[in-house]
Structures are given as C-alpha cells and as structure tokens.
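Here the complex is missing a single protein chain, while all its other protein chains stay put.
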Amino acid sequence: MEKRELKPREVKLMKGNEALAEAAIRAGMDGYFGYPITPQSEILEYLTVEVPHRSGVVLQAESEVAAINMIYGAAGAGGRVMTTSSSPGISLMQEGLSYIASAELPCLLANINRGGPGLGTIQPSQGDYFQAVKGGGHGDYRLIVLAPASVQEMADFVFLGFELAEKYRNPAMILADGALGQMMEKVDLRAEGSLPKTVPPWATTGKPKERGPNVITSLHIQSEKMEEINLHLQAKYKTIMENEVRYEEYQIEDAEYILVAYGLSARIVRKTVDLAREKGIKAGLLRPQTLFPFPYERINQLAGHAKAFLDVEMNSGQMVEDVRLAVNGKTEVFFKGRMGGIIPTPEEILEVLEQIEEKSAALQD
Amino acid sequence: MIKGTVKIATELCKGCELCISACPQDCLALTNNINLKGYKFIQLKNDACTGCTNCALVCPDAVFTVFRQSKSSMKKAV
Partner (left out) sequence: MEDNTVLEDLELVYEKPHTLSDTAFHYCPGCGHGVAHRLIMEVVEEMGIEEQTIGVAPVGCSVFAYHYMMVDMQEAAHGRACAVATGIRRLLPEKYVFTYQGDGDLAAIGTAETIHTVNRGENIAIFFINNAIYGMTGGQMAPTTLCHQITSTSPYGREVEAMGHPLKMTDLVAHLPGAYYVTRQAVHTPNAVRKCKKAIRNAFEYQKLHKGTSFVEIVSNCPSGWRVNPADSIKWLEDNMLPMYPLGDLKVPGKN
C-alpha cells in the first residue's frame, strides 16, 4: 500500500481508544500485536485501518498469550512496540510480562480496565490496580504505570510511555478504563515522527562480526547471578521512584480534606471538590498520574496538615493501601469505592466527605 | 585404500559410543582413561580410518575433526 506523508500536529475530536492508537503511530510505533476484547477493540480496528499506509506492522494474534510473546520477540529485535487489551486479556499476558520485565525489554501496554473478577462486565472499572502496580506476574518486578484521566492524556501518555519504557528498558502500562476508552473529547495530537528512535545495541538484529551474539533471556540458573539480576532491577525501580513520579493537584493549597483518585474517578472527584467548596468544606484533589512510581512523598507531606484523606476508586479499595502507606498513620484515611462497573457520582462521594467532616469536627469539639 | 584420520577433542567427549557403531572401518574405541568431565573418551585404535566423516556426523558433541589423504597425493602414490 502507498505510504502517506507524516502527519503534522493536529487538534481533533476523538474517542480515547482511537486517540491512543493514533498517538502510537505518531510516536513511531514499529509493531502492534493484539487481540480483540471489549472495551478496547477500537484500538486494533483503528490500527488495522491506518498502519498499512503509514508505518510499522500490525498483527491480530491468536490470543493475548501469543500477542505478548510477539511483543517480547519484536521488542527484543529492537522495535518500539505496543499491545493493548482489557482485564481478562491482561491477565493472560502476565506470564509474558514477567519475562519482558526480567529480560528488560521496553514496550508499551494499555489495559482498558473492565469490571471483574472473572469474565465480569464490560463496564469501566479500576479493579486491576493491584495487578498493574504490584507486579501481576511471578517474581519481583514492576511495570511503569501511567493513569490517564482524559482523552488528551490517553494520547500524551503513549509518547511518555514509550519514552520511559525505552529510557529504563522496562515495560510501561497505560491503565485506563472502559469509559476513558469510549468517551470523545478534544485532543491535541503531537506531530508524527517527533519521538527520537535508535536501534538499541542489545537488540537481536543479527550478529555482525564485530560483536558476540546478543541474547535476550530471563534465565539465570545460578542463584548468585539471579540475585544480581534482581538487585539490578530493584536499583532501577528505585531510580524510577526517585525521578518519574507524576501527579496533578487541584485546590490542594489550603485543603483540609484531601481526596486521592486516579483516572476516571479523579474526574468525578474533581466535581466533588467543587461541590464541597460550595458547602464550605476545604477539599482538594491529588491525582497520581503515575501509579508506579507512586507519589508517596507528596502524600506524606500533605498528611502533615490535612485533617483526613478520602481515597476514591472504582474497586474495593486497592490504591488506598498505598495512600495509607504514604500517610503512615499521620492522619485518618477513608475509602469510598464502587464496583462491578459502576461509576460513583460526585454527590455520593460528597456525602461520604460530609460524614468525615462531621466526625472530624466532633473529634475536635 | 584412501587414508584418513581424525582429531578428537577428548575433553568434550562423553563416551556415548555412537561413533563406534557408525564407523565402517571399526577403528574407534573407548580409552580406559577418564577426561576432566569423568567420561571415558574415544580414540583411534588402528590406522584403518578412511576419513569418511561418519563419526563426525553422528557425534552429539562435535568432537571430531576429519582429515583425508588429498587427491594429489593419491596420484603421486600411483
């Protein structure tokens, strides 16, 4: 097929899934390997339309298991590669992810999270926080996890995800949800070809005479060697924690009640903050944009002068464990969650916040 | 008769003896010595080797390098 010219910067109205797919092409993605699953199939559909006359390769794999292993092979061959799926499919990829993390291959994943456990529901959820942030597969490893809260960030975090993945030779994941994937918003798309690319020296591209064979592996039979690999990985994760924490704050300056939420929940909580302020409750929002690395330090700082924290998620309470670790007993941490694909309303969160405020006022009297 | 010989990387040999049955000239045998890996290894037991390469073909440990009398030297001999 005839190749079109590189696209310039453009502002468009797009679905979150499509913005993510378009951004991937613009970020110079060399390969996409995926499998259809609701609510993210638009990504594969969009790429099968666009990629043949733009750049890279796209392949519908026979399963998520195959897709993530194609990613392993293609990333090992030095490509900038991506796969996307939704919760049950991401579960199937965990084995491959563990291998990719251990072999230190850069790649980007997106999990358009739906409600679980099991086959669950196709409605939006944040039930995969633990799986994304705490490892998911076997062994001690971490993904870099980015949590977009808008269609704009669905696109921006593709660039950021590739950048961080390649900088640290580590898989990065965009953890969004079905609503972010399906909603339409204005998006400012970066110019195609604006993300620099080099073939890494460790890639298996065929061995020239000047060097020995490049080997991509996660197998180190000797315990001493395997511990060395683990120490290296942990040191890398520490560097990531020191340098790559990203978050956004809203009305945090004078906030007495700090709400913590990511992704779709954060959009709703933002409205709750406005409603609370109207009622004279000094509320503010801290929205982690990176879930790993998590903004422990900033939350701990805020805990020094906040009356209470309220963590809001579309699950049974997962990120709240990290918020509690960060707060470290300095003040109380409350949780409000909805499950099964139900999105909480700003009002029902406000109700919880009002109860917390009453309780806290009573304690002070 | 064509003359040949083999060079044997005895330290790599595991004494599996597959070369013995592959050799049409019956010129290979295990030594009574043991290599660093603890295996009895293979050696030429006579000079009947023709350099046919059968031993090298079946050897799982690639221990054989095979030589054969050159054609020019055969002519000279005639």
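Note that the chains are named A and B in the order they appear, and that numbering of residues resets to 1 at the start of each chain.
Everything below uses one rule, namely that contacts are C-beta pairs under 8 Å (C-beta built on N, C-alpha and C of every residue); 3 or more make two chains touch, one makes a residue touch a chain.
Treat the numbers as computed from the prediction; the structure is a model and nothing was measured.
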item: Residue touching the undisplayed chain, where the options are A:Met184, A:Val215 or A:Ala235; value: A:Val215
item: Of A:Glu10, A:Glu62 or A:Asp140, the one touching the omitted chain in the full complex; value: A:Glu62
item: Absent chain, residues of chain B that touch it; value: 3-5, 11-12, 14-18, 20-22, 37, 39, 44, 47, 51, 53-54, 56-62, 64-70, 72-73, 76
item: Missing-chain contacts mapped onto chain A; value: 30-31, 33, 57, 59, 61-63, 65-67, 69-79, 81, 95-96, 99, 103, 204-209, 212-219
